[in-house]
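Input: one structure, supplied below.
Every protein chain but one is kept in place in this view of the complex.
After this line comes chain A, so read on.
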Amino acid sequence: MKDLIFLTYSEIKTKLNDGSLKSKDLVSAYIKRIETVDSKVKAFLEINKDHILKQAEESDTRRKSGKLLSEFDGIPIGIKDNICITGEITSCSSKILENFRSPYDASVIQKLKDKGFVLFPRLNMDEFAMGSSTENSAFQTTRNPFDTNRIPGGSSGGSAAVVAGSMLPISLGSDTGGSIRQPAALCGIWGLKPTYGRISRYGLIAYASSLDQIGPFSNDLQGISDLLEIISGLDHKDQTTAKVNPFEANSVSSVEWKGKKIGIMKAEEFNFSTDVNKRYTDILKELESKGAILVPLDFSLLKYAIPVYYLIATAECSSNLSRFDGIRYGLRKEGSGKLDDLYSESRTQGFGPEVKRRILLGTFSLSSGYYDAYYGKAQKARVLIRKQYAEFFKSVDIIFQPTSPTTAFKVGEKTKDPIQMYQADILTTSVNLAGVPAISCPAGVDSTGLPIGLQITSSHFDETKLLSFAKSVSELDICKITLPNEIT
């Protein structure tokens, strides 16, 4: 039999439900794998082995007694360290929340518990989800399982690396400017940023509230579809969740390429690496040979997406992170005994350099004299970007782009240059600004064996179409990726 840890999500689901696999055996195999390889990958901030095994045993007992909670009962899933779970530490990989234990479950966690999933908490991330490489964690740098000298992407680098490293079949992350899709691409797996409003953000520690969205990673597409159906839906605890028809995983089916209009971009404008450019071109050629119609789109607004994103995201983060003041929970440094000193000492010692940098930029763009020129202007530019996407979807069925302009870069390669680091998200941020859904699909490897990702974008709340195209992409030989057995 195939080693348990190398089973796909779909194989796991089938085997648990036909009785040929016990959750405890599966979870034990993953724990053993984590103990063997995570000292190299550093995806987990913490592993509570006893609690995890207890959840698996309880699932097996339910199965034996015919009281299963769902067809997903006993499936293990990793959780990014910014999604609250009752009684567990949720630190956002920050010193300021190092010892914070959540007194409540995020809505997505409640939904997973209701279905019987086995939760593996505390996947490493860029501090407060700010970063593109998982080098901004206050505790450790996560490594790419394909090459541990390289970054896994960010900010959900831990969530991507556990799946790519075969330490779990599925996980949850969050995506504010590409933080699910970019690490999924660099780690050779599937990662979805759903439509803004599709999934409740209640219990997701906020970075930029108008952009953040929780989403799944998986080692196969079925895991993405199933998780989206489970965790999405209207939630009265989050007033930005949408009143729309629920997504149904069984609505996803392969599309016939013939006659489909695929929006594409001119690659040379965005400094794609040679390998990424070649792979993108080759995929498009193959789709054209199958009858798809390629429609070049004018992405001229894309060059403004990163500046607009950073102005809006940092303005929202300066407001959201003002609650971390040293008074109510988290790190407290009393300083001289004056209130202002307590605030500033706690925040100065609790936040890392990138978080401080973004709080400063946000405070600057919201401050008197600069508001209209920066924050106000960025909001108007965001409207134009939203309108541009709406125009695109009048003439095409779907948009195909590379997810990241390059494959995984080396640890430390971009840490000294914030602008260069921000540009790693050039192809993903506009999607968050527009609020549309997008998925990163595995799209083969470069000449050195590093994964390449293909980003597919559809219109608002059309995840069925998005995942149907993704399913057809999964059937292309040119896009297949094998996850690494050995981690070196």
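One rule holds for everything that comes next: contacts are C-beta pairs under 8 Å (C-beta built on N, C-alpha and C of every residue); 3 or more make two chains touch, one makes a residue touch a chain; residues count from 1.
Everything that follows uses one rule, which is that contacts and distances are computed from a predicted model.
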item: Chain not displayed: protein name in its UniProt record ("Pyruvate synthase", "Protein translocase subunit SecD", "Aspartyl/glutamyl-tRNA(Asn/Gln) amidotransferase subunit C" or "Cation/H(+) antiporter"); value: "Aspartyl/glutamyl-tRNA(Asn/Gln) amidotransferase subunit C"
item: Of A:44, A:280, A:374 or A:409, the one touching the omitted chain in the full complex; value: A:374
item: Contact with the hidden chain (one of A:15, A:51, A:113 or A:356); value: A:356
item: Absent-chain contact - pick from A:142, A:318 or A:464; value: A:318
item: Where the unshown chain meets chain A, residue by residue; value: 100-104, 197, 234-237, 239-244, 301, 303-304, 306-308, 310-311, 318, 322, 325, 327-329, 332, 334, 337-340, 342-345, 347-348, 351, 356-357, 359-361, 363-365, 367, 373-374, 377-384, 418-419, 422, 435, 460
